[in-house]
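Okay, here's the structure, questions in a sec.
And then chain A:
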Amino acid sequence: MIASKIRQILIGKRAGSVTLKYPFEPRPSEPGYRGRVTVDTDKCVGCGGCADVCPARCILITDVSPFIRIIRRYLDRCIHCGRCEEVCAYDALHLDGEYELATTDRKDLFIEQKLFMGTCNRCGRCYIPPTPLDRLMVVGFRKDEDLDGETI
Partner candidate 1 sequence: MLIGLGIVHIVLTLFAGPFLDGFTRKYIKANLAHSREGPLVGPWQTFVDLFKLLGKEDLFTAGGIISLQMLAPLVALSSALVASLMVPLSGIAPLGAQSDMIVFLYTIGLGAVAVVIGAMATGSPYAYAGSLREISLYLIVEPVLMLAMLGAMALSRSLHLEDQLRWHYAQGFSLPMLIGAVAVFVALQAQFGKLPFDIAEAEQEVISGPFIEISGPRLALLRWFFLSRQFVFAGLFCTVFLPWGLTAYPVVNLLITLVKIFVVYSLIGLIDAVMPRVRIDQALRVYFAVLIIALLGAVLAFVSA
Partner candidate 2 sequence: MENGLFWLARTEGQIGTGLMVLILASVLVPLFYRRRYYMGPIAFILTLIGSAFLISSGVSVFLQGPTSTFHLHPLPGLTTPLTIGVDYLSAVFLIFVPAVVTLVCLYSLSYIENYKEQNPARLYPFLILLPVAAALIVIAADLILFLIGWELLALITYFFIVYRKEKEVVRAGAGYLLVSQAAIVCLIGATLILYRFSETKNLTFEAVGQTIEQMGLVHPGWLHTALFLFLIGFGINAGIFPFHFWLRKAYPSAPSAAAGALAAVGPKVAVYALLRLYADWLPVSFFSTIWGQILALFGGLSLFVGAFIALLQTDAAKLVSCYITVQLGYIVLAIGAGVTFLPISPPIALVALTAGLFHTVNNALYKSLLFLNTGALFARAGETDLAKVGGLMRVMPLTGLTALTAAVAIAGLPPVNGFASKWMIFSDCLMAGRTLPLFALLGAIALFISALTLASFLKFFGSAFLGPLMPATAEKKDLPLPMQVPQALLAVACVLIGLAPAAFVLPLYQAVSFLLHKGYAPSPYVVLGDSLTAIRLNFGDGIVATWNPIPFLAAGAVTFLVSFGLYRLLNPSRRVSPVWHCGATVSPTIAKYHTHGFYQPFKDFVGFRVNRSHARSHNPSAYASEEPPVRPITQQSQPDRLYPSVIRWISRLYRTIRRTRNGSPPMVWMLLTVSVIVAIALYSALS
């Protein structure tokens, strides 16, 4: 018993104090760590691909009118799985290595985007004119499904 106790103390002594000086010195996360969700609102076209594939269902898309689409991301429920980043065809979503997300108010973890959806004159699908100049010129309607639920 005494021998094993001495051996244990030696292990503890040899390891020395391994504590990291974390809050006082920054400690970067491993490369490839899926941390905070950042949205590049310019690239996002509001296609809803991320909403479709998010396991936590924390991305909600609402079409207030044929022109305006509101995307709400409740990131307090986000499980940081990175699926939305993979699926986003326009590379608008990125999970960077930032993990210091503690807040005192739940609303800080909420991202809301309000997109003006111009329409593509060829296929009628909605897209956002890339430059402000294009947006000025575009006028027109996007024929949504009529109200009895039959899709175009």
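Convention: a contact is a pair of C-beta atoms (placed from the backbone, for glycine too) under 8 Å apart; a residue touches a chain by one contact, two chains touch by 3 or more; residues count from 1.
Keep in mind how these were chosen: all candidates are chains of the complex that A comes from, given by their letters.
The model shown is predicted, which means the values in this text are computed figures rather than measured ones.
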Interface partner of chain A in the complex, by touch - 1 or 2: 1
Interface residues, chain A side, partner candidate 1 - complex: 5, 8-9, 12-13, 15-19
